[in-house]
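Here the structure comes first, spelled out in structure tokens, and everything after it is commentary.
Every protein chain except one is present and positioned as in the full complex.
Take a look at chain A:
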Amino acid sequence: MADEREYLTLSAQHIQRFYGERAVVRDLTLQLRKGEVLGLLGPNGAGKTTTLRMITGNLAPSSGSIEVCGVDLLDEPQKAKAHIGYLPEMPPLYSDMTVNEYLRFAARLHRIEKQWVAQAVEEAKKRCGLADRSRYLIGNLSKGLQQRVGIAQAIIHEPDIIILDEPTVGLDPNQMREMRTLIRDLGESRSVILSTHILSEVESVCDRVQIMHEGRMVLNEMLADFKQKGADLEAEFTRLTQNTLTTTH
């Protein structure tokens, strides 16, 4: 049991979230193992972003518990948040800053010691292919590059868990491929949660897939098992997310 707990980098148990009367996330359990890339799938409005916002401490769950690397997120938010790197749907960028300035600020914000900041910034830029853009204003970068700056910000403090909310939206096919390679690289050393509604993306980068629909988890399976069964992700996705629609209405 103790082994298993160490193995889990993130564990959200029975979390729920209400906006007023409306339940957006219902009794959701999500576990992330070390070195795993988890694809969080779901149609628009399924509660993916709300779930990710809860896991990153931006939103408090109405009930349930969240543990990050053995630290309770609600009891010790700062300690827990230090393990997480988060790229929200809209990258949180200051367009008046240059790439270097922004990353330096992100590094300091994530409590990296002063003497290590320059090194961390260089490392993050190298990983995200931004080395030659150091002095560019973020506002002048293309969408794809901005997205990379957003990822650089999320990995600068070497977090154990990286959470990416629809990181490939608005990118051209080449940039998408690069982004996937980057995500796969990241997944080798740490855990990644990737939220998306692009099925092929999940198939190409993820180890495990979870499908959300109307705030519930409707599928949780290793992608390898899934493929072994000969099941088709798209067919399954349609079946699961449309089935419940017809039963609830």
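Methods note: contacts are C-beta pairs under 8 Å (C-beta built on N, C-alpha and C of every residue); 3 or more make two chains touch, one makes a residue touch a chain; residues count from 1.
Definition applied: contacts and distances are computed from a predicted model.
Per its UniProt entry, the chain excluded from the display bears the name "ABC-2 type transport system permease protein", taken from "aminomethyltransferase", "Group 1 truncated hemoglobin", "NADH-quinone oxidoreductase subunit K" or "ABC-2 type transport system permease protein". Among the residues A:Ala23, A:Ala60, A:Leu171 or A:Ile198, only A:Ala60 touches the chain that is left out of the figure.
Interface note: of A:Val25, A:Leu93, A:Ala152 or A:Ile211, the residue touching the hidden chain in the full complex is A:Leu93. For the options A:Arg111, A:Lys126 or A:Lys143, the residue in contact with the chain missing from this view is A:Arg111.
Where chain A meets the omitted chain, the residues involved are 56-60, 77-79, 81-82, 84, 86, 88, 90-97, 101, 105-106, 108-111, 153.
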